[in-house]
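This structure is in structure tokens; I'll ask about it shortly.
Some chains omitted; the rest stay in position.
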Amino acid sequence: MTIGHQTWVIPEGMIPGQSLNDDPSFLSHETACILNANDRDTRVTITLYFSDRDPAGPYHITVPARRTLHLRFNDLDDPAPVPRDTDYASVIRSDLPVVVQHTRLDSRHPNVALLSTMAFPAAGA
Amino acid sequence: MTIGHQTWVIPEGMIPGQSLNDDPSFLSHETACILNANDRDTRVTITLYFSDRDPAGPYHITVPARRTLHLRFNDLDDPAPVPRDTDYASVIRSDLPVVVQHTRLDSRHPNVALLSTMAFPAAGA
């Protein structure tokens, strides 16, 4: 079964540098939720764009066959960690078709706020 | 009147295991809002994908003609309940075209946070 696209874009990115507390569940984070419904593993490459410097990456990850990966941008560290409190955008490319959804949990202020949207599937890119 | 697609994908899924209180309205939950605008009932099948185990399902539900069903993933229990505090993704298939929107209410922290996005319509899948 083949579902999705090979290139996805998330223009909005910003990992808040502060969090409510040390509970990992409530750590401020940005997530790319990736579904690989294929029967084979897929290799995914992420490039980050900034407002005032050259793009960073590529970051390489693998999403196994028939699995979902909820990737926290906070956890990316090769070739470099994602700077906090910094605007960025991301382009996600996959060898096989996948579907990507973007979520942020912001717990800077002593409450919790959520946002989510489907990433933008770039046709033919 | 035929509106929508037969296959929809929600890559982001996680039912928080804790809630503000016992009020069902404020129970942390994930919802797939499905509109069947057709003049006939449609049979819907849901498959859940995880990060570290094989997919679960299929779950079977029926959405009556000219009705909407706001399905809480919390309520799925056959063949098995959806594990809490666990990342998952869902693929929703319908015999007739429908439209699907995804919403989460998170009331773990003593406030309420909401997210919502249209599910991704998989063309030709």
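Letters A and B mark the chains in the order given here, with residues in each chain numbered from 1 onward.
Convention: contacts are C-beta pairs under 8 Å (C-beta built on N, C-alpha and C of every residue); 3 or more make two chains touch, one makes a residue touch a chain.
Fair warning: this is a prediction, and the values are worked out from it, not measured in the lab.
One sequence, 2 chains in place: how many copies belong to the entire complex?
Number of sequence copies in the full complex, not just those placed: 4.
The rule we apply is simple: only the chains that are shown with their structure count from here on.
If I superpose subunit A onto subunit B using their CA atoms, what angle of rotation comes out, to the nearest 5 degrees?
Superposing subunit A on subunit B takes a rotation of 90 degrees, nearest 5.
Where the CA atoms of subunit A average out and where those of subunit B average out, how many Å apart are those spots?
Comparing mean C-alpha positions, subunit B is 22 Å from subunit A.
Which part of subunit B faces subunit A closely enough to touch in the complex?
Residues in contact with subunit A: 7, 9-14, 49-52, 54-55, 85, 87-89, 91, 102, 104, 106, 108-109, 111, 113-120, 122, 125.
What part of subunit A is in contact with subunit B in the complex they form?
Going by the criterion above, the answer is residues 1-4, 20, 25-26, 31, 33-35, 37, 66-70, 99-101, 103, 105, 107, 111-118, 121.
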